[in-house]
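One protein chain omitted, others in place.
Order as written gives the chain letters A, B and C; numbering starts at 1 within each chain.
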Amino acid sequence: MTTLFKYSSREYCHENTIVQLSDIKIGGPRIVIIAGPCTVESQENLMATAKVVKVNGANILRGGAFKTRTSPDSFQGMGEDGLKLLSEVRQEFLLPIVTEVIDANDIPLISEYADMLQVGSRNMQNTALLKALGKTNLPIILKRGFGCTVKEWLAAADYILAGGNSQVVLCERGIRTFEDSTRFSLDILSVPVVKQLSHLPLIVDPSHAAGQASYVPAVAKAAIAAGADGLLIEVNISPENALVDGKQALDEAAFAKLIPELHKIARAVGRLWCEPLR
Amino acid sequence: MTTLFKYSSREYCHENTIVQLSDIKIGGPRIVIIAGPCTVESQENLMATAKVVKVNGANILRGGAFKTRTSPDSFQGMGEDGLKLLSEVRQEFLLPIVTEVIDANDIPLISEYADMLQVGSRNMQNTALLKALGKTNLPIILKRGFGCTVKEWLAAADYILAGGNSQVVLCERGIRTFEDSTRFSLDILSVPVVKQLSHLPLIVDPSHAAGQASYVPAVAKAAIAAGADGLLIEVNISPENALVDGKQALDEAAFAKLIPELHKIARAVGRLWCEPLR
Amino acid sequence: MTTLFKYSSREYCHENTIVQLSDIKIGGPRIVIIAGPCTVESQENLMATAKVVKVNGANILRGGAFKTRTSPDSFQGMGEDGLKLLSEVRQEFLLPIVTEVIDANDIPLISEYADMLQVGSRNMQNTALLKALGKTNLPIILKRGFGCTVKEWLAAADYILAGGNSQVVLCERGIRTFEDSTRFSLDILSVPVVKQLSHLPLIVDPSHAAGQASYVPAVAKAAIAAGADGLLIEVNISPENALVDGKQALDEAAFAKLIPELHKIARAVGRLWCEPLR
Partner (left out) sequence: MTTLFKYSSREYCHENTIVQLSDIKIGGPRIVIIAGPCTVESQENLMATAKVVKVNGANILRGGAFKTRTSPDSFQGMGEDGLKLLSEVRQEFLLPIVTEVIDANDIPLISEYADMLQVGSRNMQNTALLKALGKTNLPIILKRGFGCTVKEWLAAADYILAGGNSQVVLCERGIRTFEDSTRFSLDILSVPVVKQLSHLPLIVDPSHAAGQASYVPAVAKAAIAAGADGLLIEVNISPENALVDGKQALDEAAFAKLIPELHKIARAVGRLWCEPLR
């Protein structure tokens, strides 16, 4: 299936694509750290978590306002109220914001508040959504479907690229396997595979794959060592109170300890750090 | 995770749900056969295939007009023109029509032409689409996501049921595994598992799992023997010319041979046949 | 990889191989039922279970004396004492015996007591054992490795066939997948795939795949409908007391109910039953 993907292929574009948000470049020499809570749950928690994220030198704040949850009775996110809180944080800490989009009809609303949109794993092959995003010029994080191959993921990116939007960042977040000691299996080999097959930037989400905070630092470091352009990490100042996925979020101490370790790995593979460490 | 699904559970509704289209009941004693081409590609092909489907005693015609394809450069379906062809067939052969919906915005249009809507495997966790379908009263086929567990599939059904639409038919169509001699691995155990956990009707699509026509009859028979309420089978009078998935479609001779074999299995498990065989 | 397997291929031998134990033929028109406890645990249990197996018309008794258990602290089987109990049963009920071999050095001992040897899933690629079995003329059941493809399974059969022993029966017993409501996922498509690619007889073990007795009858029926030549079913008169895998064993009532149901499916697919039902 040599033709499964085209616009995302190295053959189509030899040079690496750089995705830019204000002065942050994803896919260039600098490692980019995107961090924050899985889901926006309260102003207090978001502000305090954003401060930890900012102080430790992360570049972009993540936080979900519209969530794809497995069950309809689970908390579906705060919606526009969540977007407004994210917007406050953006002003307060001068951090760009990335948030998930789950419905093409929400794109205009979310675009008012967010700098970057994320397509979640469960929507990787929601082609109606992908096509709609292709008609915008917003930077997009496209998470890998947990049941999808690397080639299908690149084909999904093609849906956005084909529409004229070249600002796509791929995000490896683990695949479904039989292994039962972690939530998913992080496919670390996808890093060199994507780098060989595609010109798009690639970041790694170690949190959803691990499903447990204690496993996150090891694979965050592994991802940078393997050549990823950045990380998407769940951080929460009070993980034990989070409504969604608290078990896998790093708390302040763990995040503050991880960042300088990542710095060392980045330097060891010849990458620049996103900004000077404190 | 005992609470992953609720509205689709046996605890929530002890009696089996019957999904009804005109005089066809899915989930009752009769086995229901849904057959047709993967995708509507021309009037000639559709008419001739529909005739084969009708003559051999199938109950519902399937045919895609809006398709979720892996690549944006693949044929995406004929859209409304395809729906019109399906509508002609419905009148000509008095066969109810089921067709895929991939975008909530298309629901009003498709509802004008189709009797039943199908959510494809790649959209099983497209919760925006599921919620929109929950607000209709249309019968829905919900295909299992190929990377999703049975419990997640029932939770996806919950999104439709929670909205007030109880007319959901589950469709097992194979899951992703390492086995490479077939396209997917049909999870035959999902039949007794779903029947134990849920009140919803369950049909099986042997065609997408097999990926090769020669393997379809064996697993079609297996599905009925295991307790499925029906089958969704790809049939095409000229599989070798199909733009999409021709390799797995049964031709006229194979379909005509299979139907009486299925009849025997249905009788062996105490099920009635959908209608008298010719 | 067209050359992954050879001696087990249809190209190498066009006619179906029939494996024979006294007057029982596996791979011919008759369905063969092999049943019994997972592991021989006491004379009393074995005798009573064997009676149930015999009375309900099964053809061969299974029972493990040497077991491959995941942990070294788990019960490893009764060894030669277990073989002696199996031998008593053989005389009492005139039932041929199949038991597992896990070490080539045990072959001479086990051969004194058993009519047929079984290679378990965890030893499917233990080539030293396979080669040793190839030098015997004993009928062998070769279970599929739960992490192995159909083609690797046929290549494993080649190790026995290449040594000169053509008496190999393949046994599908489920593969490892992400699905968590069953112990393994029974790969029902392997039935038509093996029948197309190989001349060897194929039976199905629904018990290990299901991991739960209530799911066994549905997939046992599915296996016969799909074209399997027989079944390997765990039966135990007191499953709740079994040291090994009791949860998945059928009790007397469930086994007695299943057999006539299988009879009907066998007749529906044109197979003869192994012997007249009572």
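By definition in this document, a contact is a pair of C-beta atoms (placed from the backbone, for glycine too) under 8 Å apart; a residue touches a chain by one contact, two chains touch by 3 or more.
What you are looking at is a predicted structure, and each value in this text was computed from that prediction instead of being measured.
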Chain not shown: contacting residue from A:Ile141, A:Ala155, A:Ile224 or A:Ile237: A:Ile224
Touching the absent chain when the full complex is considered, from C:Thr17, C:Ser87, C:Gln125 or C:Ser238: C:Gln125
Contacts of chain B with the absent chain, listed as residue ranges: 176-178, 180
Touch residues of chain C, complete complex, unshown partner: 3-6, 68-73, 76, 102-105, 122-123, 125-129, 131, 145-148, 152, 155-156, 158-159, 162, 175-176
Where the unshown chain meets chain A, residue by residue: 147, 149-151, 175-182, 185-193, 195-197, 209-210, 214-215, 217-219, 221-227, 261, 264-265, 267-269
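Rule of thumb we're sticking to: only the chains that are shown with their structure count from here on.
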Between chain A and chain B, centroid-to-centroid distance (C-alpha), Å: 34
Two or more partner chains touched - positions in chain C: 176-178, 180
